[in-house]
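Omission of a single protein chain aside, the complex is shown with its protein chains in their original locations.
Up next is chain A:
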C-alpha cells in the first residue's frame, strides 16, 4: 500500500468523505476500487443496472430493496460519495467517540444503523411500518411455499408484539425497542469497513 497517498488523491472528494464517514484512507481507496469495478460504463456514477449486475444480489431476497436503498429519493445514478455514505452505515461502531457538541450523529451509530434498516421496511416513507409493508417483506424472505394466511398471522403477531401505542403499525421507536436486546453493533457491521 505504498502508493496509498497518490491513490487516494485520485479519489474525488476524499477528504470530505473521510470526515463525513470516518473511513480511513485505505478503506476509501478500496471502496473506490470497488466502485470502479462496478461502474461498467465508466462514467463515474453507478446506475441501478450496475448494481443489479452483481450476481449474488439477484438471489438475495432483499436484493431489490438494497439496490433501492442506494438510490434514495428516486435518483437515477449515484456518485462515489453517496455510495460510500450508504456503506458507512455498516462501519463498526466505536465504543467511545468524542462527541462534539454540534456534530451530527455519525453514520455508523446504532441509531443510524437502525434507521437505515427501518427505511428498508418502510417503502412509503411515512415513518411507520404498516402491516402491508411487513407482509411484503415477509413474503420476500419466506418464498412461495408459505400461504398468505400463515404470513398474515405472523405479521399480525409481529405487530402485536411490537406495537406499543396501539396504532397497528410499527414506528421507528417501537422498531428500536423491539430490537433493544439484539446486538446491532455487531450484527450490522462489516469488519472490512473498519
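One rule holds in what follows: contacts are C-beta pairs under 8 Å (C-beta built on N, C-alpha and C of every residue); 3 or more make two chains touch, one makes a residue touch a chain; residues count from 1.
One rule holds for everything that comes next: contacts and distances are computed from a predicted model.
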- Note on the structure: Among "Sodium/hydrogen exchanger", "Elongator complex protein 4", "Geranylgeranyl transferase type-2 subunit beta" or "Trafficking protein particle complex subunit", UniProt's protein name for the complex chain that is not shown is "Sodium/hydrogen exchanger"
- Among listed residues A:14, A:28 or A:162, the absent chain is touched only by A:162
- Could you please point out the chain A residues that touch the chain left off the display? 31, 34, 37-38, 51, 54, 56-57, 59-63, 66, 70, 87, 90, 92, 95, 117, 120-121, 130-132, 135, 137-139, 141-150, 152-154, 156-164, 166-169, 175, 177-179, 181-193
